[in-house]
Every structure is written in C-alpha cells, then in structure tokens.
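As you look at this complex, bear in mind that one protein chain is not there, while each of the others sits in place.
Up next, subunit A:
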Amino acid sequence: MIAIDHLWNSLGATPLVWLVVTLAAYTAGSALQRACGGATLANPVLIAITIVAAVVVVTRTDYTVYFTATQFINFLLGPATVALAIPLARSARLVRENLAGVGLALLAGSVTSTISGIGLVWLFGGSRTVALSMAPKASTTPIAAAVSSQIGGIPALTAALAIVGGIVAAVVGRTMLTRLNVNDWRAHGLAAGVAGSGIAAAQVAERNELGAAFAALGIGLNGVLVGIVVPLVAQYWKS
C-alpha cells in the first residue's frame, strides 16, 4: 500500500494520469452504451463523468488539480463549437426554403425553454445561480456552458443539465409529439434539435434523413439564439 501511495503521490500530480483516466472512462462509457444496444439512458458522457468523479473523490484530489491536468481536452471545446458551422452551412438551403416556419418555431421554442427554465426553478424555490444555470441548457453543451459561465451560472451544472435534458427529450420526444398530432419529420427534427440538442437529434437521425437535417439546423440556430437571448434575459432579470 505504501508503494502505491508513493507512486500515486508522484504520478497524481502530472497531467498524464488524469488524461488517461478521462479517456479510459469515456471509452468504457462508449463500450457500455454499445453493450446496452445503444440505449439513450446509457449515455457515455454521463457514465464517463460518474467514473472520473468517483476517482477524483476516492483519491481526494482537488477538482482544480484535475481540471488543470485535463485543460487540453476542455480547450478543444472552442474549436469544436466553431466546427458546428459546417453542418449548419450545409443546411442553409433548408433554412431558405422554410424561412418563416423555422424562424418562428425556433424563436418560440428557444424563448419557451429559457423563460420556463428560469420560471420553474424560481417557482420551486431554487436560487438565482441555479436558475441562471438552467436558462441556456437547451443549446448544445459547449455553448450552454460558455453562456452559463458568462451570466453567472455554474458551467458544470449547465453541462450536466444539457446532457440530462437531451436524454429526457430523446426518451419522451417522439411519443409526446405524436400524441400532439405532430406527424411531420421536419417538425420532429427541429423540436429535437432545439429542445434536446445532440442527444435527442441522434434519436431522430437514426430514423429519418430529413428529420436529421432539421435537427442539425435546430442545434446550430438554437446555439446562436441562446447565445443572444439568454444573456439579454439575464441582464434584465436582476433581483
């Protein structure tokens, strides 16, 4: 045990250990999802976060030590966000063809998500910090986390909410919209992209190509819109 403690003390301080732990946890999460037949609930990101968090807690590592070690991974979120421009530009034709519908639905869905997120947290007695962390959660995770840290939310909480919200939308989305008599793939896709970003979009993408294109469109445009709407709402909502 003493030897292990000694080894840990010298290795635990280097970034390498934490990079390996993070990659291993994500690989394990992906493998587990495959083993579950691609079940939405077995989300590799949530599994990876749980495993790494357990290792961090068990080894009594300070979160700042872990985050400093894995800064490189986190840094790539910036270029990955910019990269979303490529699928967005590809769907520019779809926007032009459905300009009014997409614009209206996007604006209505995005504002509903922001206002009802803040409102429900407030109604159930939550704090301002939690409400601000909730507000941008419908947009794709890197954008949600960036907006959250800018307006005074907790980025880690927002990232987790974005992922779990995506799972909620993926699990109930199709059934709920069908019950509401929404039977057009364009509407299903856009709703999945706006309300549940990547995770819900993947669910639609498996079933229908047109739905997939509108889901990608919803993710991209909602990212831009949340980046504009949420900071404005936060600015005017000073209690």
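The criterion applied here is as follows: a residue touches a chain if its C-beta (ideal position, glycine included) is under 8 Å from a C-beta of that chain, and two chains touch if they have at least 3 such contacts; residues count from 1.
Just so it is clear, contacts and distances are computed from a predicted model.
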item	value
Name of the absent chain as recorded in UniProt (options "Quaternary amine transport ATP-binding protein", "CidA/LrgA family protein", "ABC transporter permease" or "Phosphoribosylformylglycinamidine synthase subunit PurQ")	"CidA/LrgA family protein"
Contacting the left-out chain in the complete assembly, out of A:Val17, A:Ala145 or A:Ala212	A:Ala145
Where the unshown chain meets subunit A, residue by residue	22-23, 25-26, 44-45, 48-49, 52-53, 56-57, 63, 66-67, 70-71, 73-74, 76-90, 92-93, 98, 100-102, 104-106, 108-110, 112-114, 116-118, 120-127, 129-131, 134, 137-138, 141-143, 145-147, 150, 154-157, 159-161, 163-165, 168-169, 172-173, 176-177, 180-184, 186-188, 190-192, 194-196, 198, 218, 220, 223-224, 227-228, 231-232, 235
